Structure formats: C-alpha cells, structure tokens
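The following block contains the structure, expressed as structure tokens.
In this view, the complex is presented without one of its protein chains, the others remaining in place.
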Amino acid sequence: MLLLIGVWWGFTYSSVSTSSFPTPVAVVRSIIADGWGFYGRNTAGTLARAGWGYVWGNCIAFMLAALVLVVPKLEELVSQIGVLTNCLPITAIGPLVMVIFGSRVSAIALSAMLVFFTTLVGALTGLKSASRSQLDLIVVYGGNAWTQVRKVRILAALPAIMTALQVAIPGAILGAIVGEYLGGIDTGIGVALNAAQRQVQPDRVWALSLVTGIISLLGYALVGVIGRLLTPWAKEINR
Amino acid sequence: MTHHPRLDSEETVGSDVLDRGDEADRGVDGIRIVHLDKVFAAGRGQEFQAIRDVNLAAPRGAFVSLIGPSGCGKSTVLRILAGLDRATSGSVMVNGERVEPGHATAGMGIAFQDPALLPWRSVERNIALPLEIQGHKNDAAVRDLIALVGLAGFERSRPGQLSGGMRQRASIARALSVNPRFLLLDEPFGALDDMTRRHLNLELQRIWMQRATTTLMVTHGIAEAVLLSDYVAVMSAHPGHVVTMIPIDIPRPRTVQTMSTDAFHAYVDRLSGMLFSVSGEDRDGKPASDSGRAVQP
Amino acid sequence: MTHHPRLDSEETVGSDVLDRGDEADRGVDGIRIVHLDKVFAAGRGQEFQAIRDVNLAAPRGAFVSLIGPSGCGKSTVLRILAGLDRATSGSVMVNGERVEPGHATAGMGIAFQDPALLPWRSVERNIALPLEIQGHKNDAAVRDLIALVGLAGFERSRPGQLSGGMRQRASIARALSVNPRFLLLDEPFGALDDMTRRHLNLELQRIWMQRATTTLMVTHGIAEAVLLSDYVAVMSAHPGHVVTMIPIDIPRPRTVQTMSTDAFHAYVDRLSGMLFSVSGEDRDGKPASDSGRAVQP
Amino acid sequence: TGDASQDGKPSYGTVGVQLSWLKNMQFAGMYVADKDGFYRDAGFDKVNLISGGSSATSAEAAVAGGKALVGVSSPLITAPAIVNEGAGFKTIGALYQVNPFAIVSAASKPIRSVSDLKGKKIGVSDSNTLVWKAFLKANKLSEKDVTTVPFSDTSMLTTGQVDGYIGYTTTGAAALTASGFKATELLMADAGLPMVGETLIASQDAIDSHRAELKAFLKATIQGWRKALSDKDQAVNLTINDYGKDQQYSKQSMDITYDREKAIIETSETKANGLLTISKDLQSGTVKTLTYAGISVTPSKLFDTSLIDEVISENPELLK
Partner (left out) sequence: MNPGLRFVVRRVCNMLIAVVVVVLLWQVVLDAFDVNQMIGKRPAQVWTYLMGHPDAAEHRAMVFGNLGITLRDAGIGYVAGLGFAFLLAVLFCLFPIAEHIVMPTAMVLRSIPLVVMTPLITLIMGIGQRSVTTLVIIVVFLPALANILFGLRNVPTASSDLIRVYGGGPWILLMKVSLPGAVPSLMASAKVSIPSAVVGAMIAEWLSTGNGLGGSISKAVATFSYAQMWASAIVIALVTMIVYSCVTILDDIVRPRFVVAS
C-alpha cells in the first residue's frame, strides 16, 4: 500500500502536470476540504445502492444455483444466462435498464448484475465440492437431493461461496457507481465523480476514486473475516 | 419370491437361529443376496470385476460378519446392500424389502469404512444428523450414545479436533442413533485400541440383542467376528466371492469370558484357516496377490 | 545436550540393544523426547491439553511402538516428531538432530493415520512422490514396493478406485520408498486383514533389520507391537503421558512361530494388563473416559 | 388534460421532467420555477426534475416511455430518433439559441479557426460523434485531415494526449481556465453550424392530448428562466446550495457558466420573440446542420413551435 502511494507520488511528481493527475497531498487536501458533508452523503448513497445490488445479485445467484442443484440439467442454461448478463457493455444495457427499472433503481440493478455472475459461478463450483461419502451419508438416511443441499452441499460450498462474495464486493460498488454515472440520481459517488470530471477538478476525481477503492478494500476484508469466522473448519481437516 | 439362493457354503443357514425362542419375530429373510456381480469401469475403457456371483442369506435379526482379504469386495457388497451402488447384476433384499439403488432402506443405520463426518458439525450434531434428516429429534438418545462411545466432554468438538479413533467412534454412534432395524458396519472398530474395541463389541451385542437388529459387519478381526456373529461369511478375492458361511453356535450373551472358551478358539482357528486358504498359497504369509486383474473386453 | 530424560518407566532403556553386535553403529540417540507438552486451542478461547510431560528415549536404530487408548495423544507425539506440529513446550531430537517444526528431518519416512494419497495420481506415482520431491527417481524400487504391499496390477489405479486397505498399503509403500533412516508409522496396518497384516509385519521387520532404521510405530495391536519392537511405550490418556516403556527381549528375526512362544505371550499379557490399567477402572471393559477434559483459563 | 379543481384552477398533478445532465447551472430556470412556485401556480402539484447523466438517450427514452412529460435533449439525438425510428417526438422549445458546442484547446497551442485544425488530434466522446461529423462536413474537412479519438476526460487535453476536444462552451474552456489550465475555444456556431441546444421535447401523444399541460409547463419554465436571468445570485445559489448541493460546485465556475449561458439564452431573437422560442431561421439552420451529419429531416418533422408561440401570445407579460 505504501509502495503504491510512493509510486503514485513519484509518477505525479516527475512526469505530468499536476492539473490533471494530482499528487497524494493534493488528494488528501481535497478530501479534507470537501469534508464529511460531501463524502458522507455521497458515499452513503452509493453504499446503500451497492448494498442493495449486492443483496439482490447474490439472492438471485443463490436462487438459481439452488435451482440447478434440484434440476442439474439446468446448469448449462443458467450459467449461459449469467454469461449473457455479464458480457454486454453497460453502454448497451444502461438505457434499457433505465427504461425497465426506472432511473432510480438502475444503479442497484447494474450493481446486482455485476455481482450476480461472480456469485453464481462461485456457488455452482462450490456446490459441487461436497465429497461422495458426505452425500452418501444423506442418501442412506433417507434424505433427498434437497436434504443433501441443505445439510451438506451448502456448507461444503461455503468456502468457495465466501470467496465469490468477497470478489463481488468491488463489483457491487463499481456497478452502483456506474449506474449513478449513467444518470437519474442526485447523490452518490458516481454523480459526484461525473460532476467533478466535468468541472475539471482532478483532485476531487481522484479523491473520490481513492475513497471508493478504500471502501472496496474494507468490504473485501470484512467479508474475508466473516468468511473465516463462518468456516472455522476450513483450515482443520480439509479433506 | 420362493427361489432360494445358492450358497457356496458347506453349511446351510437358518434353522438354528430360528430355534431361539426369544426372537420369535425374526423371519428367514433378513439379508438375501443373490448372484450379485459388480463390474467397475476402470478407466481407458477397461473394466474391473470386483465381485462375482456373491450369494448370501441370513434370517431377520441375525448378526452376520463378512471377512476376507483386503480388496476382496467387502465394502462393495456393503455399499450395494445400502443402496449406494448399483449392482451390475443380481438382486439384494433386506428385511423383506428389495434394495433399490438411490433409495434408502427404512430403519437402516450405517458406519462407513471412512468416518465421513461433516467437518463443520460438532460431534453432537454429527451424531444427531440422521435423526435430523428423518425429522425426529432426540437429544437424550444422542447424549447417551456419546457416553456409550466414550466421547463425553467432546460433544462440541469438531471432527478436525478429534483423534482418528474418536472420529470412528462418533461414526459408530451416528449409525446407532436411528435405532436401526438394519445395521451395516464397515470395519467399525479398525482404529480403536483393544480395550475400547472390546467394550464397544459388547455394547454392540447388547444393543443388537435388545432390538433384534439385522446386522452385517465387515471386519478384519476374526475374534471379533466370532464374538459377535450368528454367521461369519468368508470371502475370497479376485473377483470377490463368498466361499463359505459358518454359523457360530455359542450361547448369548457372549462376554469377555467367552473368548477364553475352547469353542471360541475352535471357531477362531477354523476361520483363520479358511481365511488363510482363500488368501494365498504361500506359507510365509504372502498376502493375496492382487495381480490377477480381470480385464474384460 | 547431556541432560537425561526422566522416564516414568519401571525399566531403564538402552544397554540391551547396544549389545547387539551386528548393529554397532547405533547410538543411544535415536529418539529423544523431553518434557513434551502440547496444548490445542479448542475454540471459544478454551484450551485442551493433549499431552503433558511426555518423555521417551530410544537408541539409534531401535524399533519403538507406542500404544495407548484412543485419543491419548499418540498421533500428536508422532506429528511433533515429524516436525509437522509445534510443541507447546519440550524438545525432540531424532538421530542426533533437533526436530524443528516446519523443517523436514532428512531421511524420514512417514505413514499417516489417514493414507493422504493425492487423488489425481496413480498408485505408482503416489508411491514415487517422496522420491520425486527429493529429486531422485527410482522406478525399480517403486515397482518392488508395489509388489511388496500386494498392489501389483493396480499401479495405474487412482486412489478413488482402491479399497480402504489397498489405500493404506499404498501409504505404507510410500513411507518406505525413501529408504528411510527414520520411520514414523501411525497405525499402518489398521485397515488390513490379519493375513496381510502379518505378512507386512514381517516384511517391515526385514526392511528394518537390513537398514537399521530408527522406527516409531503407533499401533493398537499389542501382538504386533511385541512382534516388531525393541521397546513398547504405553501411554495413558487425559492428558497423554508415557507411563512406561518396556523392552522386548525376544531374539530376531522373529517369525510367525515366535508368536506361539511363552515369552511372547507373557509380553502380550503384561502389556494388555498395563493398557487395561491406564485405560480405565471398570472391569467390564469400559473404555477410558474421555470426559476429564482439561480446560485451562 | 388535467381536471379542473373546485376553484376552477386546473390541476395537472405530478409530472416528471427528464434533464439532460446532472443538476447544474443548465437548469437554473427550472429550479427557480420550482422554488418560487411558478409550476405550482401553473397547476402542477409537483414537477420532478430527474437528473440525467452519461446515458445519452435518457430524455427520449423517458418521454417515449411516458415517465416524463418533457425531456431536455438536443436535436442531435432527437432527429435521429425521429428519422431512424419514426418516433413521435417533437421539439417544442429551445433554451440555447446558439450551438453550444465548441472545440476546446490549450491556449498555448490554440485552435481558433478551422484552418488551425489540420493535422490535429481531437477527442470526441460518443455522444458528440454526430456534431463532429457535421462540423467536418460543413468545413469540408476529411477524416484524414484530423485524427479523431474517443474522449473520456479533460485530462486528455491537459496531458497533451489530444490537441482539442469537443465540449459545451458553457462548461468547457471556462471550467478548465478556472482549474488553472488556460484554454481557448472555437465555437461551432461560428464555424457554419447553427443549431439550437437544450431543447425541450415532448411526445406527439402529449402534444395532442395534453396540450394545456405542456403549455402550462412552458409558461412556468419561461417565468423561471426570466427570473433566473435577472437574479444571478438566486440562480447560482439554488444550483450550488440546493439542487446541486451534493456536488459541491465551486461558486467561481458556476458564475462563469452563468455568464456564458446567459449569452446564448438571451439573444436578440428571444428578446423579441420570448425565451425558448425557435425562429424559422434557427429551425432551418438546425436542419441544415443535421443534414451535414447525414440526417435528413424537415423542420416540421423536428419542431412544433405552435405551443410556445401560443404561450407567448397568450401571456404577453412574458416578453416584458
């Protein structure tokens, strides 16, 4: 991290006019100058959207993953739909999302979309990681496929799912910001970023980006910690 | 089904157990394995015949042990009996019901060769799992079973925090938790010291006598097999085949003292001899050669 | 280091083995375990003392068996000896070298309690793995080992295609593949039938005698321990502790016939008695109660 | 058509207006109309000003989807929508009387006339592709004479990756200068591309069936802009501290923007005809510009000035 700042400093110091790529000092100064009123409100808006997007994206991913578990034939189809949601550029789906969901929810929808596929693939991979003998155990005591899912597969998948959930964090935030960037919203990092860019305030642009990065980092670390708490067995026998 | 399974055994099976007055409800249809074959796909288009024409019949409520050299197909037979694997041919019935692959036999308890505990569950919750699946909870029973296998104090430990033997004991407790009418045990005491093993042997006998549980146990301990069984089936290898089934005619309940009787020793010696003769021809104790690999087109 | 480990044993250890003229290069520093403690974190801030003040010394080239009730800490001792776990306190030396956690002892072979085969490697390549790691290949040796453990014909099978006993045999072969000067075996024969087990016992003795391998074997088979060992250490449980170490004074090579001698039976009975006394107070064979769980603040 | 409430005043309920960009100076008149109650007086319970953003077609989409009664857009988007899709939109008024697009360049390496352009590298964002095409055509420049690259941020100019970029005169050079980078601009309007900007669009359906409502909206909006143009403090204040509060705009740059906007909103024509009106000349000029961009449309297809004309004639006070 320190290294990164160092490189940044060196870069901005030496080569480029500071009017376009600010030094770390300028960025920090800009953060202090804008203050809590600015960042508090904008990040709160973005976080709320990213949070909802995260929840929705993950819920849908889990529902589809569960569906695949019950009807394994659907796997190909479900992941193909995942691919579909993930391979279209935002410039293409942005207007559509705005029309379908309304401008206010579009940031949430985009955020959910970016989260969805990562989690879906993580969940599908994880749900296959239960061992044969663990599944047999359920069968012999009269459990059905659904019991296997509940008692074994979900928990066996938990480490993989937690990784997916971790990776989904920056996705969720990015989605929310891009959604805000597209329009229809008054408060949020994406809006502030767009405005700052137009107003030629590179200090603020980079400050906002930095804040975003830090938020992602915190979220990523947080999910990591939760994951470790949730799966204490992962480092134990690990068959 | 009136067809009687052909047994490649010297003895015939049945009447002596049925004579036991206290177990009048036991029928002759406890376990019935007829012409069982299992061929595994062994990769690169090859096939491997693990067992061939296995036949075995035991009355309801009987305790049957299955012994044989390592790799002869004991676990394979057991997994087919449990409905976990599909036989290549042949049929299997348990307590009067036909075993269908993928369908659990009602009232079955099973301990696999590997303990297969769920790593995220505590000992207690691992043992309670079958009850949970079947929708009835019974905390008291679980507690009793934990004490029975000597795991009191470790209720909340996870499998990763247990020793090998402790894991195996948890797996036995789990098999017993459902009050099974049909019990399958695959080398249940292999990782236990003699003391613990003997204790659990006798507890198993007590439980079996109380509940008239039809039981099939795979084991490597000949003494253990004689101590517990009504019948001991001996398998030969490559491909696995039940060569004989010997009724053990020692009165119940058997105790530690039983193990020093002449009758007991006679059975142990006889079975050792048999096992020896199916295991190999070499006097120095060379094991069954696993090299006669049957490759079929 | 001149400090001599205190042994809670009736016997003292050493001279009798050194007398054996054919093994002149064996020192007195084969295995030296001094005041070994291991405390596990047991979750929720609690701690669990698995072993306390374990002491054990054996000369270079000796064959030592470790017996004790299930869960008494045998595997824990073995893992510390292997440098896999860090002791909470105490020190461990092997063949004159201090064991440092995380550093492999040169020339060590080990078979874990669970076979730990790599599922994507064939039997053959699993057995060759230690050689591969150490950078020397020896296909002939691997082939011989496969034959030795009776896995000929299964060289190319994957572990998932083997029976439990076959997997265990592969793991033994792997432990032997490095021509070890120091061998650790954790219940290596637990999943094998008597016939195979006896064969491998004798093979192990042969290899050990040829190579003067310092060996520590954890086992539940008292007869096996007596058959193979120079010393048998007996552990009690909760927390684990070596209560005694008994030298086995039976001439080598021992054979199947050895097992019917009176000396052999005397040792077996004596060890059974000891194991019984450390295991529990209950005549009916109640196992060591695992309930006295030491929880420290 | 709104219901007449008890006191005979019409009531149009709540309507949405899709703005073309974030809430900045560009919509000051609407803020005033909202704050000072002109919309309420005109019969609206509430006028929702919906922010736009980088999604270029949001106004057309919102109007077509019925989410907004009026959208703020540009002929450069509306015309293709009409031509390509046969869409039933009309431009019913225009705020900017002068084509707001400009080529912004560094003062140290200025592009002041078309002849300066040769051999230069110009950043053009996708939404400005058409106007750039029209500009090249109108000035008989070929694609080879200037290099076009996608434009993402003004830093491309300040770091010299491009020699100029296409932006709004209201924000472009002014904001750059305010940030400490001396910039100049070449107005497209001065280079043969007359065009209206910040146009108000409505669907044909609304024009036919909600005429009174639209007229009420136009009237209140004109009132708002009249007030905004006469009271700079209020306009700038509302933008910085109210509607655009979360963007913390700097007063300095808003002041500059205000002045620039005023110049292209209040022309001699609007002084005579009223704000938001579009003269016949300007209509045909716009259509000509569109033709350069490869879009052939007739004034009557693109514009419907009947509403604004009626509003002005019915409310002569709007001209004073």
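Every chain is named by a letter (A, B, C and D) in the order it is written, and numbering of its residues begins at 1.
Here, contacts are C-beta pairs under 8 Å (C-beta built on N, C-alpha and C of every residue); 3 or more make two chains touch, one makes a residue touch a chain.
The structure displayed is predicted, hence computed values, not measured ones.
Asker: So which of the visible chains would the left-out chain be touching?
Answerer: Missing chain, whole complex, touching shown chains: A, C, D.
Asker: Sort through D:Gly16, D:Gly52, D:Pro80 or D:Gly167 and give me the one touching the missing partner chain.
Answerer: D:Pro80
Asker: In the complete complex, which positions of chain A touch the hidden chain?
Answerer: 1, 3-4, 16, 20-21, 76-77, 79-84, 86-96, 99-100, 117-118, 121-122, 125, 128-129, 131-133, 159-160, 163, 166-167, 170-171, 173-174, 177-178, 181, 190, 193, 197, 205-206, 209-210, 212-217, 220, 235-239
Asker: Since one chain has been left out of the picture, which residues of chain C touch it in the full complex?
Answerer: 79, 82-84, 102, 104, 106, 108, 110, 112, 114, 116, 118-120, 129-130, 132-134, 158-161, 178
Asker: Which chain D residues touch the hidden chain?
Answerer: Residue positions of chain D that touch the missing chain: 54-57, 60-61, 64-65, 77, 80-81, 84-85, 87, 126-130, 148-150, 152-153, 155-156, 159, 161.
Following the convention adopted for this analysis, only the chains that are shown with their structure count from here on.
Asker: Taking all protein C-alpha atoms shown, work out their mean, then name the chain whose own C-alpha mean is nearest to it.
Answerer: Taking the mean of all protein C-alpha atoms as reference, the closest chain is A.
Asker: Going by the contact definition above, tell me which chain pair has the most C-beta pairs touching.
Answerer: B-C
Asker: Please work out the Cα centroid separation of chain C and chain D, and write it as a whole number of Å.
Answerer: Centre-to-centre distance between chain C and chain D: 86 Å.
Asker: I'd like to verify one number: the distance from the centre of chain A to the centre of chain C, where each centre is the average of its C-alpha atoms, in whole angstrom.
Answerer: About 50 Å, centre to centre.
Asker: Give, as an integer number of Å, the spacing between the C-alpha centres of chain D and chain A.
Answerer: Each chain's C-alpha centroid was found; their separation is 36 Å.
Asker: Provide the list of chain C residues touching at least two other chains, using ranges where the numbers run on.
Answerer: 43
Asker: What are the residues of chain D that contact at least two other chains?
Answerer: In chain D, nothing touches at least two other chains.
Asker: Could you draw the chains as nodes, link the ones that touch, and say if you get a line, ring, star, complete or other?
Answerer: The chain contacts form an open line.
Asker: Throw together a list of every chain pair that touches.
Answerer: A-B, A-D, B-C
Asker: In the complex of these two chains, what residues of chain A are touching chain B?
Answerer: Its residues touching chain B are 131, 133-134, 136-143, 147, 151-152, 155, 158, 231-233, 236-239.
Asker: Quick check: in the complex, which residue numbers of chain B touch chain C?
Answerer: Touch residues, chain B against chain C: 40, 42-43, 48, 67-71, 73-75, 113-114, 150-154, 156-158, 161-166, 169, 186-187, 190-200, 202, 220-222, 256, 272, 275-276, 279-280, 284-293.
Asker: How about chain B: which of its residues touch chain A in the complex?
Answerer: Touch list, chain B to chain A: 82-84, 102, 104, 106, 108, 110, 112, 114, 116, 118-120, 129-130, 132-134, 158-161, 178.
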